[in-house]
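These notes are about the structure you will find just below.
Only a single protein chain was left out; the remaining protein chains are all shown in position.
As written, the chains take the letters A and B, and residue 1 is the first residue of each chain.
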Amino acid sequence: MNNPIRIGIVTVSDRASLGVYQDLGGPAISKLLHEILSCNFEIIAKIIPDEQPLIESTLKELCDVDKCCLVVTTGGTGPAKRDVTPEATEAVCDKILDGFGEQMRAISLKIVPTAILSRQIAGIRGSTLIINLPGKPSAIRDCLLAVFPAIPYCIDLIDGPFLTTHENIVLAFRPKNK
Amino acid sequence: MNNPIRIGIVTVSDRASLGVYQDLGGPAISKLLHEILSCNFEIIAKIIPDEQPLIESTLKELCDVDKCCLVVTTGGTGPAKRDVTPEATEAVCDKILDGFGEQMRAISLKIVPTAILSRQIAGIRGSTLIINLPGKPSAIRDCLLAVFPAIPYCIDLIDGPFLTTHENIVLAFRPKNK
Partner (left out) sequence: MNNPIRIGIVTVSDRASLGVYQDLGGPAISKLLHEILSCNFEIIAKIIPDEQPLIESTLKELCDVDKCCLVVTTGGTGPAKRDVTPEATEAVCDKILDGFGEQMRAISLKIVPTAILSRQIAGIRGSTLIINLPGKPSAIRDCLLAVFPAIPYCIDLIDGPFLTTHENIVLAFRPKNK
């Protein structure tokens, strides 16, 4: 019996976690994943404040207990004092994949010069790929679409499930002779 | 009573600090800042040798005692043994902003292929943004103009003063709904 394919979404925001601000980032990611993926999957979504220990424990649970193959965060990647999502991500990852942050900043830089202020990273914890996305829904879309062609093969390489995509939205790339 | 807006400039060079070589980088940064900024500000300039402990203590003083909102270094970012400016910068910063180094190298790479040898970084210490620039005046200009559109908003986010620019030189970008 196969386990379902699970994807975690973590909204990191003091205000959204208190309910004084509507979470726009989490639903934007969920909607986009349903546009992209053609395989069955279920989403586990969390909304938490910008507290590093809590971000770390949330990421660990989604990876180790819930067995998500992909965990995507939104928020907390800027230069402000309360922005600690990349720090928490780095602390729980075995490997950091610098190419994700580089490409997401390069894409965002075509739209706003403040893209260089984003510290978003991606990394591997066990058999899970964790990716930091920005907080703003339009930037979430630009960044996730830019890196998604590489995600299914990345998850193959870390012994995760076989993800398939709607090719008119994202053409997943898997090298031939590997 | 408002404090004046202060900007630190640190020339890191064994030869310039001994007086056997004229400091060209520091004055080039000062001149460029006067071209860019339309607000009042004062500059505190230092010339020091390539000694990591001294670079660290100089940066700390400019941030913590002199309350500079921005500190810009020139020199010491290459691969040679005496080049330790990025090491000192990383040691005193709370957060590193990889996007600055990436963009400055990408811009310089359009001019010289040896741009990939530069290890220049930027980061946040408390309410100060610290940026490493190259040693050569023409490269200083290219790099600082490339990243400056993001600097005023970055300083807003770390609770620094409100910088304004001459828009024909640098158009500072501040997102609307944040």
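Heads up, the rule we're going with is that contacts are C-beta pairs under 8 Å (C-beta built on N, C-alpha and C of every residue); 3 or more make two chains touch, one makes a residue touch a chain.
As the structure is a computational prediction, the values presented were derived from the model and not from experiment.
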- Of B:39, B:112 or B:169, the residue touching the omitted chain is B:112
- Message: Among A:115, A:150 or A:163, which one touches the chain that has been omitted from the display?
- Response: A:150
- Candidates A:35, A:87 or A:102 - the one touching the absent chain: A:102
- Message: Please output the residues of chain A touching the missing chain, sorted low to high.
- Response: 94-100, 102-103, 124, 129, 147, 149-150, 153-154, 157-158, 173, 175
- Query: Hey, which chain B residues sit against the chain that's not shown?
  - Reply: 78-81, 83, 87, 98, 101-102, 105-106, 109, 112-119
